[in-house]
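Apart from one protein chain that is not included, each protein chain of the complex appears where it belongs.
Note that the chains are named A and B in the order they appear, and that numbering of residues resets to 1 at the start of each chain.
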Amino acid sequence: MAVLTATGLTKRFGGLTAVKNVSFIARPGEILSIIGPNGAGKTTVFNLLTGFVRPDGGSVSLDNQDFRGMSPESRCRAGLARTFQIVQPFRGLSVLDNVVMGAMLRARSIEMAREIARQVLSDLDMSALCDVPAGQLPIGDRKRLEMAKVLATSPRALLLDEVMGGLIPIEVKRMIDFIRRLRERGIALVVIEHHMNAVMQLSDHILVLQNGEPIANGAPAEVTRDPVVLSAYLGANFALSGS
Amino acid sequence: MDIYIQLALSGLFIGGVYALISVGLTLVFGVLRVVNFAHGEYLTIAMYLTYFMFQRVGIDPFVASIAVVPLMFVLGLATERLLIRPTLEAPHVVQVFVTFALSLFLQNLLLALFTSDFRSVRTPYATAAFQIGPLYVSWLRAAVFVVALAFAGGLAAFLKYTYMGSAIRATAQDRRSARLVGINVDRVYAVTFALGCALVGAAGILLSPLFSVNPYTGADMILVSFVIVVLGGMGSIAGAVTAGLLIGVVESFTGYLAGGELKQLVYFVLFMIVLAVRPNGLFGRKGAEVMDVT
Partner (left out) sequence: MKPVRSPLTGLLLPVAGFAVLAALPLIFSDAFFVAAVTLAFLGAAASLAWNLSGGYAGQLSLGHAAFYGLGAYVSTILFLKAGISPLIGMWLGAIVSAALAVFLGAITMRLKGSFFVMSTLAFGAVVHISAINLRDLTGGPSGLAIPLRPSPENLIFAKKLIYTYVALVLVIVFYAITRMIAASKIGYALVAFRENHDAARALGIRTLPLRIGVFALSAGLISICGTVHAQYYLYVDPDSVMGLNLSLNFALMAIVGGLGTAYGPIVGALLVSVVSVVMQAYLGDQISGLTQLAYAAIVILVLLVAPTGLGPSAHAFLKRRMTWLS
């Protein structure tokens, strides 16, 4: 079981500091949610964790392995996987082959990878879509495919970037159940989500970002009572969606 | 010593035309993110047009440009509409090979029409020269140089001072935002591509009195142009002009010192080195050219 630790992550794009001194610990079997308004730097945090963007400061480690200088590939091999907010399917390939790409990491042969992929797809209720070209999926299914691909890598820590964006309510509900089951498997989960309802249902901890800076960090109940958060971000909307 | 100055001068003169060829290529890449591998054939076509106007009608090449440049612009518009626009969203392989196939098509069309014979425009003033100190300067080459740079300058002014020019620059920066502020991006693409063809057409006209033409002339020239465009930084017009002049001079010197055939070798090797070490070019910004790999 793995603990994902971020310490003092900082990233500047030109004059803009997109992420400023962000630290957290994500533990196995727990869900940490990162919330914040558009452009707060949430996705950039994921890019820093996974190595797609090089930090200007700070460090990332999984268990006791320091990720400094490691490529995204190596980090995934070490057990840290992510989804993309803007989904990144292999458009020309079937849904099954998309998931096989993820499953290859832990499988010795393509046959084995295909078995794993089928299992993952069935867990996500996607078995019927196996042969559909990924480019032809509607958005809801694309989000689920994005999940399926990374799950097939059997991650120990998993970063989910707005996997509920664009889903209809019934799909959201199913996704929430599914993420809970992942937590039960002992995966360390970090979730970016705008869907406050889902955040409140899922989170063990919440980290609030604003303009790249962490402005609150704690259990959902604490965070939602925090006056700084209320005024800065949640405002009146929260009262509605939280009820 | 004088010979080196002479070499530098003649290299600079031809470099002016290289610059003009490359400016069109780099402009199209900067805006459409497409490398037009058939760019050289537009040069060839313009040279043929100039040749026939001169040969059949007796119009001087410099005068012919008044007709040839707009014709090339229209040809560019047609190409963009028929081949480029339909493939802009297509996989990369389609984009690359549609222009390569176009190049093959045009080359062989010209071959079928005009055979592979070389044709030259022989103007009465081709050999006229004047002397500055110890240097002999060909009137024609000097004029070609000046006109080539005037075209490049004209383009720069167009981009800077007209609405369409600003729209082109905005689209090159960020096509999505350009669309958001109401720029007709499709039209920008069409005009940009056509401008690229018109510019290389102008270069073809200027080359006509200097070089003879056959269906492969453009294909031979265009490889130099790739070198220049990458050296100058893909999409950078100032870079293309600078690198064009530079390559002209380099070519002139290596041609003198190492012989005609090896001069190509020199700049291709130079090209490989630039791609390996500084693929964003000597003056370009980092961006579209390399990916992180492991």
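Criterion: contacts are C-beta pairs under 8 Å (C-beta built on N, C-alpha and C of every residue); 3 or more make two chains touch, one makes a residue touch a chain.
Small disclaimer: the values here were computed from a predicted structure and weren't measured.
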Touching residue (missing chain; options A:Arg12, A:Arg77 or A:Lys173): A:Arg77
Touching the absent chain when the full complex is considered, from B:Val74, B:Ala101 or B:Leu257: B:Ala101
Given B:Leu20, B:Val35 or B:Ile247, the one touching the chain that is not displayed: B:Val35
Contacts of chain A with the absent chain, listed as residue ranges: 50, 52, 71-74, 76-77, 81-82, 84, 88-94, 96-97, 100-102, 104-105, 109-110, 113, 131, 149-150, 152-153
Absent-chain interface as seen on chain B, which is shown: 29, 34-35, 83, 86-87, 90-94, 96-98, 100-102, 104-105, 107-112, 115-116, 215, 219, 223, 226-227, 230, 234, 261-262, 264-265, 268-269, 271-272, 275-276, 279, 288-294
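As a convention for this text, only the chains that are shown with their structure count from here on.
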For chain A paired with chain B, centre-to-centre distance based on mean C-alpha positions, whole Å: 48
